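One protein chain omitted, others in place.
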Amino acid sequence: MGTRMIWLATPVLAYALSAGADNNPVDEKWWPSEFGAADEVGAANYITPQKRIEAVKLVKRGKTATLGMPYSNYMPAVLGRTFSITIPSGTAATHGPFPWLNSHYGQYFFDEFVAGELGQSGTQWDGLAHGAIGVEGVPGWKDGLYFYNGVRVQDIGTARGFRKNGPEKQPGFFTRGIMLDIAALKGVTRLPKGYAITMADYKAALEKQGIADVGQGDVILFRTGWTGLWKTNHIGRPSGMEKAKTDEQMAKDNAETNDGEAGVHPEVCDYLATKKIAMVGSDTWALEAFPPVIQGKTVYCHMNLLVRRGVTNFENLDLDQLSEDKAYEFLFTWAPLKLVGATGSPGNPIAAY
Amino acid sequence: MGTRMIWLATPVLAYALSAGADNNPVDEKWWPSEFGAADEVGAANYITPQKRIEAVKLVKRGKTATLGMPYSNYMPAVLGRTFSITIPSGTAATHGPFPWLNSHYGQYFFDEFVAGELGQSGTQWDGLAHGAIGVEGVPGWKDGLYFYNGVRVQDIGTARGFRKNGPEKQPGFFTRGIMLDIAALKGVTRLPKGYAITMADYKAALEKQGIADVGQGDVILFRTGWTGLWKTNHIGRPSGMEKAKTDEQMAKDNAETNDGEAGVHPEVCDYLATKKIAMVGSDTWALEAFPPVIQGKTVYCHMNLLVRRGVTNFENLDLDQLSEDKAYEFLFTWAPLKLVGATGSPGNPIAAY
Amino acid sequence: MGTRMIWLATPVLAYALSAGADNNPVDEKWWPSEFGAADEVGAANYITPQKRIEAVKLVKRGKTATLGMPYSNYMPAVLGRTFSITIPSGTAATHGPFPWLNSHYGQYFFDEFVAGELGQSGTQWDGLAHGAIGVEGVPGWKDGLYFYNGVRVQDIGTARGFRKNGPEKQPGFFTRGIMLDIAALKGVTRLPKGYAITMADYKAALEKQGIADVGQGDVILFRTGWTGLWKTNHIGRPSGMEKAKTDEQMAKDNAETNDGEAGVHPEVCDYLATKKIAMVGSDTWALEAFPPVIQGKTVYCHMNLLVRRGVTNFENLDLDQLSEDKAYEFLFTWAPLKLVGATGSPGNPIAAY
Partner (left out) sequence: MGTRMIWLATPVLAYALSAGADNNPVDEKWWPSEFGAADEVGAANYITPQKRIEAVKLVKRGKTATLGMPYSNYMPAVLGRTFSITIPSGTAATHGPFPWLNSHYGQYFFDEFVAGELGQSGTQWDGLAHGAIGVEGVPGWKDGLYFYNGVRVQDIGTARGFRKNGPEKQPGFFTRGIMLDIAALKGVTRLPKGYAITMADYKAALEKQGIADVGQGDVILFRTGWTGLWKTNHIGRPSGMEKAKTDEQMAKDNAETNDGEAGVHPEVCDYLATKKIAMVGSDTWALEAFPPVIQGKTVYCHMNLLVRRGVTNFENLDLDQLSEDKAYEFLFTWAPLKLVGATGSPGNPIAAY
């Protein structure tokens, strides 16, 4: 997830909300997980063999969409993160030449050097070692930062990765996916900044799109139109081709991206928490609306879904082809990179329909 | 791909081979591609809607295997590459706290910082901007390094990515996959270093496993047992848990990994080149046997499959669960990260069966 | 050096200039160097033992100034470069604990992980493998990119460093330094964007400051006031302390920094080229004025000093303390990091007076 700290100090009118407003981190005893005290997988456990067999039946047209956004040095970077791709060669090649019997031929190979907060840049999946709830001075709780399943960060942290809850423990997501196209529902290219998708929107979208509500083990994706702001940033860069937009426009679009977004209302997250979904996702960088709906509860959904229930969260997806194809129900298939002890993963999931 | 330059100077007995031995880089006019002179996708084009619809029928048990290896600082690094994961926190957290209405709670977030030759480390997919054939002083050819579809590297190179043939152009692989378990065929844990899988092995494995030969649009994976050497390196590292192996054993295993491997014989690659497969893969770091079969043709298969025909190549896969489950035929599903202009991608494909 | 490409297309009125305007890259045969055809050191060769013995006599007050700027994630980044510092710890420490005989004590160690274009970020020294002149289709010249001493980049490039002209070959700078405070001369905090320091300014500053002109082996530094724009960016960041400026102000200041700067007029560089100086420096990111003085000769001084004569160039220095102390003449002492085959080096030189 990525938010700008500016919201912490921003006075926001408190939304009268029964669902999440009084729901404090310790108001619920959220571990051990229903999958056992030793579980490091979370909601992906809901995907059963039977679920997978059902899910492949959704592949009817034989069409696929890849849901990842392009990764480049031109993506908007939130929270001061870094993302750099370079091609090492020094005018030659990264490796080679490996000769080919005579002096006229050679084989050469190129690599890319990437540096940055990999699992939290661009299209990014928040794993179970990404978000933590800090508790201090609460009776019955040992002070500390808590990940999914009550794992205290202080007990599992190392400089090179967390000993628990890493993506290498995940079994992958191969299940029914649904996409709610809220931008289309509202008839806009992009929802307004700060707009929070409500339960009413949720139900209206299901009805309009003619699909069944999420069930156990499903992946649900929300489309707001926000990744459209930076989808073409890389085209024509770094040089030599016609650019899709000017440097000035790109800077403006990236600043707008970082400044806020539409998202999902806490009441929807509370609802999804009851449905035993396998994963949630969106075309935004933090799932949640910014400025936030509830004053002082900046990232409510991260707490209630990711930390408490192990429902991981896929951000900055490209849902445009699904929208164009009106593909609202599909086989969703993806597994995170097994980055040992990491907090998340980049990704490019496939939806097949 | 990753080889140690030591083989360049190693005297190797030339294998008498009709298939590849006389096949020089310019002996065939390998572009324009059959998909058109502007194509940047290659063999993934062979996967049709009909192919996808057929492929999902292979999901019978409702089981999945993730084929990626764990990424960690402890992987064997070939060709002097780098791979580093660290968790930025300075004893605190990467981001936060974001407060939660009262002073007892906070939300904290962690990232990982990754640096290295990302698309060419660990489980790695060689894209169409990875391997090039260099030609110098050959009548009818402009001197230069040539990628798939005759793209001259000198014409498309930039410091931040290639203008053509990048992974962001790929449509993804959602198709029939087959796995030939050659280690099992030979009754060994791991094939000997330098062993090259022949057409006879190939046919024997198909027969033993009872599956049909590859067809157009298929993905074919070869299991040699070699990733077993480093599969548990990360367990117990960096500290604090019981290690799966000692530092000394890990150093020895990594050195053995880098020193050579079993692989696919050029005659098999020549055969596959005729079958219009969508992708080839293996549990080795370079697909090909090292020391190489043909003196002076170190990476023949890369030339004939990747560069000439656009058949991309997935390396360092973990094929052990498929072997244990005797899952020889499956739905293979994966798309590379859309690293703009990059040479490859890390990955964790799913096989469903 | 760092410029934004925007100037390439900016129509700028050509300055009538005899010195540099007609001086094309090939109008002078600039190699072999006067230090020999094999020389990889350049103008640092002008510093003799006698020169060093003379230089230490400039240390009269026993005072020192460090001339490096703070390196942080908040520096302005030109040309899309990256600079990231993170502290790996995952709430623990980078290394440790190493126990101390009993269970009450331990020793812990922390590292920083840095990623970026190191020798070309913040305070940066341009070495002899940084700038090259490209020549194509000129009779008597082999096409190619040429570094100092006629070294063709194509002949020495590798993915991991250049085989010649790297900083590891430099002997270090321990010599007389002078600083011309042009901002003070003009009575401004910061010279206007695009202002080019002329020979008249140069002479006026020498006279006002009461120091002798540069001689053989000297280092000369120009103060424009431009690093003042970002000198306090890091103060109070990333969090927890009072910030020296708001995020908005920082973004504005960085944008202003990247958008142009004052610099040295080509006629001054031509003059310096005759004086056999050891190095030139400034408190700007590229030494030269932007927008450039001469249309189409964006970085004239880099060509005439760095490439042709091996006069290296120290950018983004902090010359404020020297200005406050009116320390115009001093012992300058510094050597680049021996980054093998690199293009430059970060630095924090000492001026003693």
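As written, the chain order gives the labels A, B and C, with residue 1 at the start of each chain.
The definition used in the following text is that a contact is a pair of C-beta atoms (placed from the backbone, for glycine too) under 8 Å apart; a residue touches a chain by one contact, two chains touch by 3 or more.
Model, not experiment: these values are computed from the prediction.
Colleague: I'm checking contacts with the chain that's been left out. Which of C:Gly177, C:Pro266 or C:Pro336 qualifies?
Modeller: Among C:Gly177, C:Pro266 or C:Pro336, only C:Pro336 touches the chain that is not shown.
Colleague: If the missing chain were put back, which residues of chain C would it touch?
Modeller: Residues in contact with the chain left out: 1, 3, 5, 8, 24-26, 48-53, 56, 59-64, 66, 68-73, 79, 81-82, 85-89, 93-120, 123, 129-138, 145, 153, 157-163, 168, 170-172, 174, 234, 237-241, 295-299, 302-303, 331, 333-344, 346-350, 352.
Colleague: On chain B, where is the contact patch with the chain that was removed from view?
Modeller: That gives, for chain B, the contact residues 5-6, 73, 80, 82, 84, 88-95, 111, 115-116, 145, 153-154, 157-162, 238-239, 247.
Colleague: If the hidden chain were put back, which residues of chain A would touch it?
Modeller: For chain A, the residues touching the absent chain are 80, 84, 86-93, 110, 113, 115, 160.
Going forward, only the chains that are shown with their structure count from here on.
Colleague: Using the touch rule stated at the top, which two chains are linked by the largest number of C-beta contacts?
Modeller: Pair with the most C-beta pairs in contact: A-B.
Colleague: Just give me the whole-number Å value for how far the CA centre of chain A lies from that of chain C.
Modeller: Computed from C-alpha means, the inter-chain centre distance equals 41 Å.
Colleague: Measure off the straight-line distance from the CA centroid of chain A to the CA centroid of chain B, and report it in whole Å.
Modeller: Their C-alpha centroids are separated by 26 Å.
Colleague: Distance between chain B and chain C based on Cα centroids, please, to the nearest Å.
Modeller: A distance of 43 Å separates the two centres.
Colleague: Two-or-more-chain contact residues of chain C, please, as numbers and ranges.
Modeller: 80, 84, 88-93, 115, 160
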